[in-house]
Structures are given as structure tokens and as C-alpha cells.
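First up is the structure itself, then whatever we jot down about it.
Apart from one protein chain that is not included, each protein chain of the complex appears where it belongs.
After this line comes chain A, so read on.
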Amino acid sequence: MPAWFDAFTDAIASGDQQYLVCETCGHGTLPPRQLCPACGSTELTQEPLSERGEILSFTEISVTIPKFHGETPYTVVLAELDEGVSLTGQLRDATPDDIAIGDKVVLGTEPHDNETALITFQQAED
């Protein structure tokens, strides 16, 4: 994985995850970017990103790519975090029957195959 993603997931693991906010238009985005995708400004600053979000959609994957061979079925969640940016990650400690669009989830990360990091989501407790 590229170094920028390792830095991004390391920050999630230590609880001080960040996202990028455009000084010009306020648009929030994920690293790494030099230009705001909404307005083209180069004035992007790092701000703290909440670990809490809401499920936008999810799917249980049965046919996968070689990297995840033997791991099916597993569930991928697309969640919008409180700041309005969305992330894709794998559901942990629940099955697709336990969740619904709109449910609250908590962002996490874990190693995969002892080399790369995965984004994960767990159901929020409250």
C-alpha cells in the first residue's frame, strides 16, 4: 500500500484520524489531495475526523478478487462520517442481517494478511 494510506490508517489506529478541509469553499475530502475537487483551491488543511458515522449502503460479497480469496462471504459498508466524508470498509462483529441503512457505526482499522491495513466498521453501542 502507498505510504499515504499507511499514514491514514495508522492515524485511525491511534484515534487521531484526519481529513482535509478546503479553506476556500469548505469542502471536505480524504487524503492525499493537493487540489480541492470541488473548487480547485490548493489551500487544504488537515482537521480531526470523527470516528462516528452512518451507514449509506452495504453489500455481502460472495465472489471476490484473489487478495480476499477464501474470505467470502464478508460485508462491505459505505458509511458517511459526521463531517460528511464517506469511507468504504468491512463490517466487523455483525452480519448483514444485523444492520440497516441509517444505522450508526464506528470507524476502525485492522491488519490484513499481516501487511496491509483494512478500514473497518462496527455497530455503535448507543
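For this structure, a couple of remarks:
Keep in mind that, in the parts below, contacts are C-beta pairs under 8 Å (C-beta built on N, C-alpha and C of every residue); 3 or more make two chains touch, one makes a residue touch a chain; residues count from 1.
The working rule: contacts and distances are computed from a predicted model.
For the chain that is left out, the UniProt protein name among "Glutamyl-tRNA(Gln) amidotransferase subunit A", "Acetyl-CoA C-acetyltransferase", "Methylmalonyl Co-A mutase-associated GTPase MeaB" or "Cobalamin B12-binding domain-containing protein" is "Acetyl-CoA C-acetyltransferase". Considering A:V21, A:C36 or A:L87, the position touching the chain not shown turns out to be A:L87 (whole complex). Looking at chain A, the residues touching the absent chain are 1-2, 5, 29-30, 37, 56-69, 71, 73-74, 76, 78, 85-90, 96, 101, 116, 118-119.
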